[in-house]
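Below you'll find the structure I mean.
One chain of protein is taken out of this complex; the other chains stay put.
Chain naming follows the written order as A and B, and within any one chain the residues start at number 1.
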Amino acid sequence: MKKQNKYIETVKIGIQSSMAYRMNFFLSLLSTAFPIFIQFFLWRAVFEHATSETVYGYTFPQMLTYAVLSAITTKLVSTGFEYEIVGDIKDGGLNKFIVRPIGYFPYRASCFLGEKIMQLIIMLVVTIGAIMGIHYIWGLIIVPIRVVLFIVTILLAVYMNFLIFYAISAVGFWLTEVAALFECARILAIIVSGGIFPTDIFGDKICKILNVLPFKYTTQYPVDLLNNRLSYSEIGQGMLIQIVWIILLMLIAQSIWRIGMKKYVAVGG
Amino acid sequence: MCTRVNRRDDSTNTVVRINLSRCIKEEEIGLALIHVEGLSKQFEYYKKELGLRNSIKNLYHRERLIKDAVCNINFDIEEGEFVGFLGPNGAGKTTTLKMLSGILYPTAGKAEVMGYVPWERKKEFKKQFSIVMGQKNQLWWDLPAHDSFYLNKCIYELEDKAYQETLDELVDLLDVKDLLGVQVRRLSLGERMKMELIAALIHRPKVILLDEPTIGLDIISQKKIREFLKIYNKEKKATILLTSHYMNDIEDLCRRVVIINQGKLAYDGDLSHVNDLFSQSKIVKLNFEEVVAEKALTKFGTMKSYEGLSVTLEMDKQNLKEKLKQILEVLPIVDFTIEDIPVEEGIAYLYQKKEGMPDEEAK
Partner (left out) sequence: MREIKRYLKIYKLFIKNCLMAQMEYRINFITGVIVESGYLLAKALYAIVVYSTGVSIGGLSSDAILLFIGTYTMMTGIYMGLFYVNFQKIPEYVRDGSLDLYITKPISTQFMVTMRYFDFGMPIPSIIGGLTMIVIGWRRLNIGITPLHIIGFIGFMLTGILLTYSIFLLPQILSFWTVKTSGVNDISNALWDFNNMPKGIYSKRVQQFGTFVIPIFLISNCSPLVILDKLSIGESVWAISATILFFILSRFLFYKAMRNYSSASS
């Protein structure tokens, strides 16, 4: 088999397992809609009593777009392979990757991609539908070039989050009971990424810190881009930060994994 | 043949079968403690095909299939009997036991255990029987077994005194006094099974259904549990139905066996009769000084194995003596032994026979 086919097969299996159960597929899609629903009513109440046009710098349609897109984006960038990686470390599943001519990182990346492709396509359709809806009902201005940039930054965001959690997964080399740790990391990451509310609710000081950390650039940044909240220079700056973080995260992940692998091989798997 | 796979849409088949079993005369139920009549069970399941295309297809359409797990089974078991329930994997043993314990409803037919219909799940019924499944446990994994026993005491509403007496007795019989305070997860497999037995017997059930109670245990533990069951059956007059993979369990404990194959009753009677059935021939193992041609041997019996100097033959019992004499005279024998056919093999024969003539119902 050619090298490429191997990865394509892995991608295929990912798609397959993500579609295995029809009910789950549609239900988890629906469950994404519920928090948006709650937020819609919350913001409606907030803007009704607001004294100014904007709240936290967002207009009502911008805030709604934010609620919708941040939920979708959170779902899109979310991982779930951490547990599998720790399993591989624990049960010696990593051994076969030391022997086999397929690297663990590309293997994980292609699995992840396979799982994400369907989601990406469906979510993209949903996203376009949603912003069209908000456009017609509440008058959100859609700028086509921003939609294109959104797609680009989303892809970078997915990769960023993959790297973040790939690096975190390496904890499995040192600790065995990590499920809670991952869950906690996941929630915290969502909160500081702006996955629930824009990080602006935390106030200026915390915002400044979050601006240099990678998390915000996995969720709030692409959403604010589409939202017309960011100027073009801010967009360029954001994308630069994304790329810098991707490089940094790759280096970090690589070195953590190298140290972990050394320990793994030393112990004997 | 009974076990087969058919599509849901040929439903006439199902209907006919149900009607048939309803037509069975309402015979008067004897005093048998366990009475099984025309018991049948079908399962529905979904066909799952491999591949990406099929998993997309499965999103909107799934094919439904039906399997007969148990097919028109009849037997009676009297009080105090210890009956072995045999059959190959997937023959329907566990399904039958599950119906007898009320876990599953049958598709057709009836069963009575101590005068109760199991699947009505009367509390009084549940208090008088017990099922032990070798691969499932009811003990709390992280607690000493004693805590699980005490929980069962409350669930079964046992009096303090009766509970203590039974517990002491069982602990004594199984010799696990020192292990009562040890967490279940720290016990060995054999020790854990003993504890499972105590938990299952703490309410002194009259009927005990044992599904592979010795599976995966070492020989010594198997033997101990066998001894225990033997004594328990004798002293408590408990009625026991046992399935096991280990022939030793059955040979040691049961005088009577019920054999099912592919959901159908294949044999019901004395274990010794099963033996008789197949002890018409003997296994003769021969060791030679020098290699003997296969041809020279086949005229004495059926060749079972041929490994140059050592040969195994299956020979007819009737004129065994003469034939052996001939062999001794003609062939360069060093050593030979005569053995019975092992019961496992006997049962395997029985299966083959039944499969050969599927229409003949065993009586």
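The criterion applied here is as follows: contacts are C-beta pairs under 8 Å (C-beta built on N, C-alpha and C of every residue); 3 or more make two chains touch, one makes a residue touch a chain.
Please read all numbers here as calculations on a predicted model, not as lab measurements.
All shown chains touched by the missing chain in the whole complex, by label: A, B.
Among B:136, B:299 or B:321, the one in contact with the hidden chain is B:136. When the missing chain is restored to the complex, the residue among A:190, A:226 or A:249 that touches it is A:190. Within the whole complex, the absent chain has one touching residue among B:126, B:256, B:285 or B:323, and that is B:126. Subunit B residues in contact with the hidden partner, per the touch definition given at the top, are 43-45, 69, 95, 98, 101-105, 107, 119, 121, 123, 126-127, 129-131, 133, 136, 138, 140-143, 147, 150-151, 154-157, 183. Of the residues in subunit A, those that touch the hidden partner chain are 20-21, 23-28, 30-32, 34-35, 38, 41-42, 44-46, 49-50, 55, 177, 179-181, 183-184, 187-188, 190-191, 196-197, 201-203.
The rule is short, and it goes like this: only the chains that are shown with their structure count from here on.
In terms of their C-alpha centroids, the spacing between subunit A and subunit B amounts to 54 Å.
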